[in-house]
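Entry: chain A
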Amino acid sequence: MSSAQEEEPPVIELDNAEIVYDRNFLAVQGVSMEAERGDIVALLGPNGAGKSTILKMISGIGRSERGEVTRGSVYYEGEGVTNADTNEMVDRNVTHILEGRRVFEDLTVEENLRCGLYRGGRRVRYSKSDYDIAFEYFPQLEELLDTEAGYCSGGEQQMLVIARALIHRPNLLLLDEPSLGLAPKLVVDIYDTLREINREENITMIIADQNAKETLEIADYGYVLENGQVELHDPAGVLMDREEIKEFYLGTSSEESRYSEIRHYKIRKRWK
Partner candidate 1 sequence: IGGDSGDSDGVQVGGIHDLSGATSDVGQPTGRGTRDALKWVNQNEDLSFDINHDWVDYAYEVPQAQNQYDSLTSGDNPPVIIGWGTADTEALAPDVANDEIVYISASYSDKLLAEDTQYNFFINLDYTSQGRAHAKWIADNDPDAKVAMIHNTTPFGKSPVDGTESYAEELGLDVGDNITLELAANTADTQVERAMDNDIDYLIHQNTAAPMQVLLSSVSDLEADLTVMGLTWTVDEFRATSAADAFEGVRYVNTNKTWGQVEEAAPDGWQIIQDSFEREGHDMSNPEIANVNYVRGVAHALLAVEAIKRVDDDGGDIRSGAAVREKLLELDDFDARGLLPVTLDYQEGDRRATMFGQTYEVSDGNMVPDQNIELDRREEWLP
Partner candidate 2 sequence: MSGQHAPPPETGLRTGPPIDPSVAALGCQSVTKTFGAITAVDDVSIGIDQGEWVSIVGPNGAGKTTLLNVLNGFYDPDTGGNIYLSGEDVTTEPSYKRARKGLGRTFQGLELFEDEDVLENIMTTRAVKQRPNLLSALLFYVGGGRRTEAENMRRVEEILDYLELWEYRHSTIGSLPLGIQRRVDLARSLALEPDVLLLDEAMSGLTFDEKYDMVRFLADLHEKEGLTLVMIEHDLEVVTDVSQRMIVLDQGAIIARGEPDSVVDDPEVQRIYTGVE
């Protein structure tokens, strides 16, 4: 810490954090990571590695699932925010986009966006111009304003939650699996947009995603988690070139298609 005194502290820093659910399930052990201002940090790893858990403890929402940082600490812009609750983190301009396109289903798109204006009750009135930032990056939404969000397609819902978070004017944006279930073209589009937002609005982002290829493409730095621990971490460019990443996450290590050989693979166990 002492050496970083003069420089700007990282937006978020985890120092050897251990996260436990329900007082009995150890989900993350001894993870240290940080995100510098204006960076996009990629958080990669298989399912259950603890990616969401880390995001949830940063935003504080993990507290509502009986999650707790039991060891180590979390700093936001140099200040300790270990086990802070969601309200406090929202006050510090941290916005979390939860896993699984959590739109408010029976609200219209417009009302969903309006909810982004809420900051601890301080905003009561609003005008259409508040939505400009959303429409700038996601012009499609403008036509859907009166549609119930529950009936929007997956892509539209994903855009909606990002747009809603943008209206929230975050300093740090946590994105959990933004590409889940999206068509390839849309993934590319959304990631391009995220990069653009990151550059234009100077919003620091942490993206947890399976889609390592697209994520690393726009990220500045990457962490690979496994079983609740950081296995690898490097600048995105370096990470992309590492063999193990290529093999397990990017699928670019060999020219040969990876699935076709399965046709010749014999499964020993018999069913029926």
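On the choice of candidates, all candidates are chains of the complex that A comes from, given by their letters.
Definition applied: contacts are C-beta pairs under 8 Å (C-beta built on N, C-alpha and C of every residue); 3 or more make two chains touch, one makes a residue touch a chain; residues count from 1.
Please read all numbers here as calculations on a predicted model, not as lab measurements.
Note on this complex: chain A touches candidate 2; the remaining options among 1 or 2 do not touch it here.
Remark: chain A residues 25, 46-48, 151-156, 177, 180-186, 188-189, 210, 248-249, 251, 257-260, 262-263, 265, 267, 269-272 touch candidate 2 in the complex.
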